[in-house]
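With one protein chain withheld, the remaining protein chains of the complex are depicted in position.
Each chain gets a letter, A and B, in the order it is written, and its residues are counted from 1.
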Amino acid sequence: MLPKFDYIAPKTIEETFELLDKHGQDARLLAGGTDLIVSLRARERIPKAVIDIKAMKELHDLSFDEKRGLSIGAAVTLNRLLHYDATSKHFPVLCEAVSTIGDYEIRNRATLTGNICNASPAADSAPALLVLEAAVNVASRKGRRSIPVREFFAGVKKTVLARGEMVTSINVPTPPKGSRGGYLKARRTVGEDLAVVGVGGLVTPSSKSSKTVRLAYASVAPTPVRALEAEKIFERDKPLDELLDQAMPIVSKTISPITDVRGGKEYRTNLVEVLTRRLLQRLWEAN
Amino acid sequence: MSKHTIHLTVNGIDRTVEVESNKTLLWVLRYNLALTGPKAACERGDCGLCTILMDDNPVKSCLILAVEADGHKITTIEGIAKDGVLSPVQRKFVEHGALQCGFCTPAAVLAAEALLKRNPSPTREEVVEAIEGVLCRCTGYRQIVDAILDAARMKT
Partner (left out) sequence: MGYKYVGKGVPRVDAFEKITGMAKFVADMEVFAMLYGKFLRSPHAHARILSIDTKRAEKHPGVVAAITGQAFPYRMGLYVRDKMVLAKDKVRWAGEPVAAVAAESEESAEEAIELIDVKYEPLAPVFDVNEALKPGAPLLHEDLAQYEHSPVFTPVPGTNIANIFKIRKGDVEDGFKRARTIVENEFSMPQVSHGAMEPRACIAQYFQDGSTEVWTCAQSPFAVRYILSHALGMPLQKINVHVPHVGGGFGGKAGINFEPLAVLLSKFSGGRPVKLLLTREEEFTTAPLRQGFYASIKTGVDGDGKIIAEQMRYIYDAGAYADYGVNIGRAAGYSCTGPYEVPNIHCDSITAYTNHPYGTAYRGFGHLEFLWAIERQMDMVAHKIGVDPVEIRLRNALRPGSITATGEKLREDAGRVDQCIKAAAESIGWGKKEKQTCDGRLQGIGIAALWKAPAMPPNAASSAIIKFNEDGSANLSVGVTEIGQGTTTSLAQIAAEELSMSFEKIRVVPVRITDLTPYSWQTVASRNLFMEGRAVIAAARDAKEQILDMGAQALRVPKADLVLENEMVFPKGQPDKGIPLQQFAMGYTYPNGTAIGGPVIGRGGYVPRGLTYLDPETGQGFPALKWTFGAQAVKIEVDPETGEVKVLKVASAFDIGKAINPLLVRGQVYGGMLQSLSIGLMEGYVYNQAGVMLNSNFTDYKIARASDVPDEHVVTLIENPQSDGPYGARGIGELTMLSIPPAIAGAIFDATGVQMFKLPMTPESIWTTIKQQKPELLARKR
C-alpha cells in the first residue's frame, strides 16, 4: 500500500510553481511514476502532495531542428522518444542508452526527465546525455535557467534543483557532423537489468588524423560522470590502443566504483576498462 | 489523502469510480471493479503481471495511480475474448501449450495483443522484447513466443 498523500494535476505551469513553493520537500513531481511509485511504496519518501505534470500540454512537446537539436518535454515517454524519427537518425547514442531502460511497458510510462531527476548513479540515459552535452531546462516562479547535464547531478539520488524548481524539458544539441556515439551496458543477465556498469561515448573526427572523444559512465560513482580529464588524451594523434593505455588510468581516478548487491568493486573496475576499450574500438573504426 | 471521482472506459464500458489518491490502478481494477485478471505479484514494476492496456498501450498498472487513469480507455484480459470467443492470440496460446499455472497468462496475452496491433509481423526478437517485462516461471517462454508468432501468421 502506498502512503497517504494529496494528488493534484495542475493544468498550468504557474499553478505548479505555487504548489512547489508551498510544499517544498513535501511535494514530489509525478511524470511516468516508474520510479516514484516504487519509492513511495518502499516508504523512501512520504510526501504530503504528489503533483502530476501530465496535464500540462507544453510538457508533452517533442521536436527537432538541426540548429537547436532535440527538445524533449518533461512528460515525453521513453517509447515516444525512441519512436521519434529524429532520435534514431541524429542521436543513436541516446537511442542505444534509452532502449536499455527497463522494458517496453516501463518505457511506455517512464520519461527521460524522470530518469535524470531520479538521479540514480545507474541512470542509463545519463551517459548519453552527458556525451551529447544536453541541457536541462528548469523553471520556477523566479524565472527559467538552463543547466548543463554535467552540472545537474549533486549526489546519489540528488539533483541541483532548488525549492520551487521543476524541469520542463531537456534539450539535446545536434552532435557535430561525422560523430559516432554508442552506449555499452554490463548486466548480470541477458534479460533486463540495471547497469552494473554503463559506458557512453561520442567520437567526432576533428581533423584528418585526430578525433575528439567524450566519455561518460553510469554506476561507478555517486552520480553519472564525464571523464573530462581522460578525454584530453584522445586529442593526441596516436593509435587507439596507445591512447587507451594512457587514458584508462586517468579514467580510474575519475570514478569510484563500490561493491554492492549488483557487483563487486574489482569486477566493476575491470568492466570499465573492458567496455571503454570495446566501445571506443567500435566508434573509432569507420572513417 | 484526497478523493477523486474518475471516469474511465473499462473493457468498453464507461465507469465512474470514487478513488483515494493513494490507490493504484491495479488496486482499483481488482477491488472496485472486481476485475481479477490483472495480478498483484510484486507491486513494484518488476514482474509485469499487473499488465493492462491503457489506450492500447501495454503498461504496468501497479505503477499507475488510479486517479491518473481518469479519461482513459482501459483494457484488461477480461475484455479480450468476445462472448466466449477467444482471440487469435488466445487460441494460439492454448494450442501451443503457452500457459501452465495461468498466473502470468493475462499479462502475456495483453502484451501480445498490443504487439500485434502495433506490429502485425514481428520478428522473434520483437516478440521477446514485447514480453520481456512479463515474468513467467512455469513455461520457459518458448511456447509463448511460438504462439505469438503463430497468431501473427494467422492474422496476416
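Worth a mention:
Heads up, the rule we're going with is that a residue touches a chain if its C-beta (ideal position, glycine included) is under 8 Å from a C-beta of that chain, and two chains touch if they have at least 3 such contacts.
Fair warning: this is a prediction, and the values are worked out from it, not measured in the lab.
In the complete complex, the residue from A:N171, A:S252 or A:N270 that touches the missing chain is A:N270. Residue positions on chain B in contact with the hidden chain: 30, 35-37, 39-44, 46-47, 49, 76-78, 80-81, 86, 90, 93-97, 99-106, 109, 128-129, 131-132, 134-145, in rising order. Touch with the hidden chain on the side of chain A covers residues 1, 186, 188-194, 196, 241, 261-264, 266-267, 270-271, 274-275.
Rule of thumb we're sticking to: only the chains that are shown with their structure count from here on.
Each chain gets one centre point, the mean of its Cα atoms, and the points for chain A and chain B are 29 Å apart. Residue ranges of chain A in contact with chain B, taken from their complex: 1-9, 30, 32-34, 37-38, 41-42, 50, 52, 54, 79, 102-106, 108-109, 191-192. Residues of chain B touching chain A in their complex: 1-2, 4, 21-24, 43-45, 48, 51, 57-60, 62-65, 67-68, 111, 129-130, 132-133.
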